[in-house]
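With one protein chain removed, the remaining protein chains of the complex are shown where they sit.
Labels run A and B following the written order; every chain starts at residue 1.
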Amino acid sequence: MTNDAFISVRNVKKMFGSFQAIENISIDIAHGEFFSLLGASGCGKTTLLRMLAGFENPTSGEIYIDGQPMSDVPPHERPVNIVFQNYAIFPHLNVRENIAYGLRKQKLPRAKRNEMVDEMLDLIALPGYGDRKATELSGGQRQRIALARALILRPKVLLLDEPLGALDKQLREQMQLELRALQRTIGITFVFVTHDQEEALTMSDRIAVMQGGKLLQLDTPTGLYETPHNREVASFIGTMNFFDGVVTAESGSDLTIDTKGLGEIVAPKRQTTYGVGDVVQVAIRPEKLQMADAHDPEAAHSVSGFLQNAAYLGERSHFYVTIDGVERPVAVSSQNINGSGTGFDQPRKVWLNWRKDVAVVL
Amino acid sequence: MGDTAASPPDPLLHPKRRRRPLRGLMQRSEAIRAYILMSPTLVVMTLGIVIPFAILITISLWTAQGFGFDTSLTLNNYAQANEQPIYNALLFRSLKMSGLATVATVLLSYPMAYYVAFHVKRNKMMWIVLMTLPFWTSYLLRVFAWKVVLGYEGVINSGLLATGLIDKPLEFLLYSQSAVVITLAHAWAAFAILPLYVSLEKIDRSLLEAATDLGDGPVMRFLRVTLPLSLPGVISASLLIFIPTTGDYITPALLGGPDGTMIGNLIQLQFGPVNNWPMGATLSIILMLWIAGLALVFLFLTQLAKKKLT
Partner (left out) sequence: MSKTSYINRPNRPLQIYAVLFLIFLYVPVLFLPLFSFNDSIYVRFPLEGFTWRWYIELWHREPVWNSLMNSVKVGAATSVIATALGIFAAKAITRYRMPGRGPIVGFVMLPLVVPGIIFGVALLVLLSRLGVPLSLYTVAIGHMIVCLPFAIATLIPRFEGFNKSIEEASADLGENGWWTFWRVTFPIVWPGVLASLLLTFTISFDEFIMAFFLSGTEPTLPMYIWGQLRFPQQFPSVLALSSLIIFVSFFIVLIGQYLNRDVQETLVKKDT
C-alpha cells in the first residue's frame, strides 16, 4: 500500500457462483481525488463500487479505507456513503426526513438537525423543499436529495453509481459541472461509476477503464485519450484508426514501423517494450490526421487516399478515406473553421498528413 | 459461496480491529442470512408436512389391532386396498368426478377471464375482486348454500313446485354425483379464474394485432396465438382444482349421498367411526400417489400439445 493512498484495493477478486465478476484488481485512490470507474455494462465497475460500500464482499483480497481493512465491516459502519443509480429515496418519508435519515445515532436536538438539513438544502440549491413528499420530486431533484442525504453524514468517501444516467442530456451536463464543483468545495474523495466516456473525461482526476472484470488502464483523462495502452482502451475511448505493421528499426525514443498502406513511419516508443521484428499496431486519432489537396512537406508523414464519405456535424465534419492496403476506411475529423464548410464534400483523391508524435504504438 | 478463501489481513499491521468471526460470516454470506430468515417457516413446514407424512407412511405399514396397532411393518394394507373393489371404485369415482369438475370449471371460467383481460377497460380491479371474493368465504358455507338450493325441499324444487312446473320434487338434484360436480365447479371457480386471467393479461396485445395483420380471423387468431400463450394458465388452473378436489369430503358428505361418496369420505371414516388408522393412512398415500402420477401425465401431455400447437 502506498502511503498517500486513501482507498486501497489489494488483489481483489469476486466470484458470483462460477462467474468471475472481478479478476484480481489492485487500485490506489488518493485523498480528495475525483476517481472514475469506466466501462461497458457488466464490466465489474458497479460490483467494485458495491464492494467499497460493503454490499458485496471480495472473494479474496482486501480493501483498505483510511488504513483500515474493510472485510467484515458491514455497510452501516463504513466511512463511505453512496448515491445509488436509482437514488433509492425512501418513498414513505418526506425530503427532510430523507436527508436527516442517517443522523438518528447522533441524537441531535431537533433544531440543530433541522439547521443541518436546511444547510444541505441550500447546498443542493433546493431551499424550502424540506416538506415535499419524496414521490413528488423530479429526477434531478431526487438525485440532489440522494446527494444531500449522503453528504450530511460527512463521509470520507462518496460513492456514486451512475448517478446521472437517468437524467436528460442538458440536465446531465449541468449536473456534471455542479458535481465537480461540489467535490472541489468539500474536498472529499469521490468514486464515480459511469459507462459514459465523455462524462468520465469531463469530471475525473483519474479514470480506471474496466472490461470483463479486468482493469485495462488507470490514467488521467489526457493519458487515456492520447496514449492508450492497448487496443481495447484506444477503441473504447473516442474513435481510433488502427494500422498493422512490423518494427523495422529502433532509434532512441522512436520506433520505425513498416505498415501496410502507410508505408514506413516513425512513432514515439513511449512505455512499450517493442523491438525490431515485433508485430505491432499503430493507432492514430481521426482529428490528428489533416486532410489536404496535396502532400504537406512540413508534416512528418503523408499518404494519399480516396475520400469516400463526408458527414457534416455542425462544428466539425467526419470523413472516411480509403487507402490502398488498409482494410477499413480511415476516419478523419476536422473542425469547420471557415464558414463555408471544409470543401471536401465530393468523392475524390485527397492527402492525409500527420505529425510523428501523434501516432501511438500498441 | 467461496468466501472462505479470503486471506485475513495481517493482525500485526491492524491491531485495532477486533475480529468477530461469527459476525464476519453473517456479513459475508447472504445465503446464511437468507436461511436464518427462512428457518422459522421451514421449521413449521417441516413439523407440519414432512414429519407427519413420514409418520403417515409408517403407520400405513402397520396393522390395526383392536384399539392399538401391530407395529410390524407389512404391505398388507396396500394389498387389501387393491383387492377390495369398493376402495378402487371410490378412488376412480373421485378421480372421475374431480376431473369432470376441473374440466367444467376451466371451460366455464376461461371466457370470463378472457372477458376481464381483454374487454374490461375501467374498474378491472373491481371485476377481479368480484370474481375472487366468494373464494375467501367459508367453503363449508358455500357447500351448505348448494344444499339449500338443490335440496329435496330446496330452492329449485320448491320454486318449481310453487310455479306449478312440476308436481313432485325432483329427487336427482340432491345426493347425486352431478350435485357434487356442480358444487365443486362453483366452489373452486376463483381458483381457476386467477391463473387464467394472469396468463391472458400477460399476452402482448401487439401479438394479436400481428396475427390479424398476417391474415388470421378471430377464431384462428384465438387458436394459434391466444390459446397457446394462455396454456400455462390453463395448466395451473387445472392442477389447482383437480388436486385439492380429489380429496374433498365436505361436498360429497353434504350433497353426494351414497352415489356421490368420494375417497375423502372413506379416509375420514377410517379415522372416525371405523377406527382403522393404518388403512386410512394407506388410502391417503394411495390417493397422493395417484394425484402425483396424474399431474405428471397431465403436465407431459400439455407439453406435447404445446409443441403441436406452436
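Following the convention adopted for this analysis, a residue touches a chain if its C-beta (ideal position, glycine included) is under 8 Å from a C-beta of that chain, and two chains touch if they have at least 3 such contacts.
Computed from a predicted structure; not experimentally measured.
Participant: Among B:Leu37, B:Leu165 or B:Val219, which residue is in touch with the absent chain?
Facilitator: Touching the chain that is not displayed is residue B:Leu37.
Participant: Determine which one of B:Phe92, B:Tyr115 or B:Phe172 touches the chain that has been left out.
Facilitator: B:Tyr115
Participant: For the full complex, which residue in B:Val103, B:Val198 or B:Leu294 touches the chain that was left out?
Facilitator: Here the residue in touch with the unshown chain is B:Val198.
Participant: Could you pull out which residues of chain B are in touch with the chain that's been left out?
Facilitator: The list for chain B reads 30-31, 33-35, 37-38, 40-42, 44-45, 48-49, 51-53, 55-56, 59, 108, 111-112, 114-116, 118-119, 121, 124-125, 128-131, 133-134, 136-142, 144-146, 148-149, 151, 153-155, 157-159, 161-162, 186, 189, 197-198, 201-202, 205, 208-209, 212, 239-240, 243-250, 254, 264, 267-268, 271, 277, 280-281, 284, 287-288, 291.
Participant: Considering the whole complex rather than only what is displayed, give the residues of chain A touching the chain that is not shown.
Facilitator: These residues of chain A touch the chain that is not shown: 16, 53-55, 74-78, 80-82, 84-86, 88-92, 101-102, 104-105, 146, 149-150, 153.
Note that in this section only the chains that are shown with their structure count from here on.
Participant: Centroid from C-alpha atoms only, then distance chain A to chain B, rounded to Å. What do you get?
Facilitator: 56
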